[in-house]
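Heads up, this is only part of the complex; the chains shown haven't been moved.
Chain IDs A, B and C follow the sequence of writing; residue 1 opens each chain.
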Amino acid sequence: MSTLDTVAHAGQTPDLDQPWADLGLKEDEYARIREILGRRPTIAELAMYSVMWSEHCSYKSSKVHLRRFGDLPQTTPLGDTLAGIGENAGVIDVGQGWAVTFKVESHNHPSYVEPYQGAATGVGGIVRDIMAMGARPVAVMDPLRFGAIDHPDTARVLPGVVKGIGGYGNSLGLPNVGGEIVFDECYQGNPLVNALCVGTLRHEDLHLAKASGAGNKVVLFGAKTGGDGIGGVSVLASETFDEGGPTKRPAVQVGDPFAEKVLIECCLELYRAGVVEGIQDLGGAGLSCATSELASAGDGGMSVELDRVPLRDSTLRAEEILMSESQERMMAVVAPDQVDAFMAITDRWDVEATVLGEVTGTGRLVITWHGETIVDVPPRSVAHDGPVYDRPMARPQWLDAVQADSSASLPRPGTDELGQVVLDLLASPNLCDKSWVTDQYDRYVLGNTRQAMPADAGLVRIDERTGLGIAVSTDCNGRFGRLDPYAGAQLALSESYRNVATTGALPLAVTDCLNFGSPEDPEVMWQFERAVAGLFDACLELGIPVTGGNVSFYNQTGDVAIHPTPVVGVLGVIEDVAKGVGAGFAHDGQVVLALGRTRDELDGGEWAHALHGHLGGVPPQVDLAAEKALADFFVAAVRAGVLTSSHDVSDGGLAITLAESALRHGVGASLDLTPVCERDGVDLTTALLSESVARAVVTVADEQSLATVVNLAAEHGVPVARVGTTGGSTLKVKGALELEVDAMRLAHTATMRSYFAS
Amino acid sequence: MGRIVVDVMLKPEILDPQGQAVRGALPRLGLTDFTDVRQGKRFVLSVDGEVTPEHLARAREAAETLLSNPVIEDVVDVHELVHDEPEQAPLTGEGAR
Amino acid sequence: MKIGVVTFPGSLDDHDARRAVDLCGGEAVALWHRDADLRGVDAVVIPGGFSYGDYLRAGAISRFAPVMTEVVRGAEAGMPVLGICNGFQILCESHLLPGAMIQNDHRTFVCRDQRLRVESTSTAWTGDFEDGEEITIVLKNQDGQFVADADTLDRLEGEGRVVFRYLGANPNGSYRDIAGISNARGNVVGLMPHPEHCVEEGYGPSLDGRRFFTSVLQEMVSA
């Protein structure tokens, strides 16, 4: 039999050599643990600290920068936030007694190792975060980045990731209402799989992750605990005292979406019954995280009998149980007189639930194993007071050269070449039709989806009675991030904000997933700091808070980091979702208007990237005032009901916006961009390909609506130009191109299929 | 025509939701003997003519590279399907093996 | 008129089916898989989703739920039963309908607005359609390929029990483009597409789903 490393034993063996380095702890971190405890940690304590103080759980490299987001006013254009950064997910008031919670998270590395399960459990994890706020999850999105489209490993990773996201999300009955698919060599070996979930709740249903009220019970419910995701602890295994050695521990976590679907319904019923005092999901760091965070955020004390945890693998040792990342589990704090009611509900859903212990007034988290104390720590020291690093930063040496290498050196296409350029862009990996992917996602389930892909933003009804709805979009151009991380983050926000606004929704709040290389590289750290600063300044200017998000570091191979990729999600609200406007020319004979100002801005854009493999210069100028004006215009115009369609201008420029508008319903248009060119002083090529911000294309049905729109645009200071009329089977731009809509469709839809449909 | 069977199972330490679901359903049919159920895959590969050692070697290669995902699965068996196995003959009644 | 909608663990479109029933003038009643009790309903909808995760085979485990004993009893006595997607799979596994569903031929989940032809209006759930009418209904599934042996298929065709057929490119490899079928009596219908997602302006590609529910309400009035 093995010897159990108890607290008492630790006291007697102060000089035992411990494998802190193999667990990823630094010498001074280990020293601090000893100082906190006044003795050496037990193996179980060491396991807890090491995992909770990891970069992933403690944000030790990013904390000093992320703190800034907390300085943003915690108010949206509609009022105070109900829960902000630091909770599982931020919660915002969207009016009429409704609240919305949303958050984006990464599951990058697991998805590279095992694309299907990595992506699936990524969805599962973010959905539990949303559930933990007391909300019903109502939609998901999946911003994705892959290596080159023609790289053999992309053929392995992409289909698996897509199948995993669909396999999990579809089985949960959550509509997938948007996302991104971007290909770039820089993500080779480091694909990004981010997942966003939105949930809704009534204000009074808000639940927080805290264990308060001494005597309240701590209940673990959901799936049994297995050895998932505790690879690191195998280090401990070799150090400890077992004979025979442990059985193998899985290298990847496998998701069970069915178990999670049942868990969702079960949780919602528990909330309705009012039997939950506090709730926390189990994600990274499993029970270590859930117990220490619940205790730390509450009264501070908790006692747990770890041997009560239902196991899938009876060979697991105590420290492994503490670190296991088995999926589909939750932890609740329940008043003693509610435990029976709680269990009746979990029984009804065939969900296993076990009382593990209770909240105490001791200020200590005490964990026992068959009666012996193996953990006795101040929970705050584990959960919230981990190490914080202000890592060195350095502006990259290469940046000046890259910024100097503008796209001006590339041959601009002549007007006679523009037709082919547009076809080539429509077929290019980042701009091509993604329905091969999005058709694998259920967008209809729950019956509230007003708009999903390929819309600018997902648009979802949250109240069937009143039609109250929300719009959500995620965006980021990592190339802009590489050219200028500060501007890159702002441009990501700018685009996401615009995508939400074009539907007529009022943008309210931001969530972000900051995907970067190694924080130990000063240049990466500099990029990170710049991106956070950019996002902070932009949110301040736009008057919207960051309510939550996620940081993913170490996305690099050797010395080569991915482009800084701060994926930004924006959520907006619309009073009557039925009034929301979609993209695309729907009818013949409508007036087409171009909104916003075009500058000569092709650096870092799709034209330079897709057709010339060029990345240099400086990204488009950030103009948040213009972005806000455009959004305000949209809210007013959509409320007035005068727009028949709207589509923003972003990747690929006006050319792609117009082409996509024609493709949507197969309605062409006849256009003349002279007013834009003359007003903005750009040539036709620039007008079509530039990626300047704060622009959109809208249509109106009649002269009266036109007048209203022109007035509203003037009122908000949005430049507007009448550029043509919808109709016909071609997209015609005077002096530049005339393309059959069918020919564009052929080019647009062939790409994904040719690489991935087997 | 010869046939080769490749059996692939999830590694024992990996969660098997499918097996769990079956495990949960059996008692409802009054079948209470089974303490655990794991679900795996069985492939039957056909070759022209007799199965040769080369065929088996290639089947093993296929098993390791394509038919199983080594991160979560084990190839537990690769063997020739011999004719006295009741292969493809539905099992019925008492007499069946 | 009360129409029951069964919820199994893993049912996803149960709420939507109840909404559709209510919107079309019926009274939706939630039924629970564990209860061998139909709560006095006049008809039953088995909704879509992934009951029991669709592990093993789609619909295989739900078939053994206590509520299904009652559904089978009711169906055999002539009560209208509609199986949508997973519900169709459950009805096949329960032997209320012939054939079975296997994985889509392209092996991926597919979500699309699907054109269908109504091949029979003499069932409890299709009386409000015109014979041969073309409709658009949301299709979304992973295991939607309807298969049966040739005799069964011939019999279904011969007896007019193919109720819906896919138009355009076959979305999942279903034999003879079959999207939905009925039992001999016409009270039990199963189909892969989702009429409950086509009942509200702006929340689905059409309103063609409404007539499934108005048909059965009409049928029950005249019965």
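Everything that follows uses one rule, which is that a residue touches a chain if its C-beta (ideal position, glycine included) is under 8 Å from a C-beta of that chain, and two chains touch if they have at least 3 such contacts.
Since this is a predicted model, take the numbers as computed values, not measurements.
For the full complex in this file, the chain formula works out to A x1, B x2, C x1 (one representative per kind shown).
Definition applied: only the chains that are shown with their structure count from here on.
The greater number of contacting C-beta pairs, out of the two interfaces A-B and B-C, is seen for A-B.
Averaging Cα coordinates per chain places chain A and chain C 36 Å apart.
The distance from the centre of chain A to the centre of chain B, with each centre set as the mean of the Cα atoms, comes to 39 Å. With centres defined as mean CA coordinates, chain C is found 33 Å away from chain B.
For chain B, residues touching at least two other chains, in rising order: 17, 20-21, 24.
For chain C, the set of residues touching two or more other chains reads 52-53, 55.
The touching residues of chain C, counted against chain A in their complex, run 9-10, 12-13, 15-16, 19, 34, 49-50, 52-55, 106, 108-112, 138, 140, 142, 194, 196-197, 200-204. Looking at the complex, you find that chain A touches chain C at residues 163, 166-167, 170-173, 256-259, 261-262, 348-350, 439-450, 461, 464, 578, 757.
For chain B in complex with chain C, the touching residues are 17-18, 20-22, 24-25, 28-29, 39.
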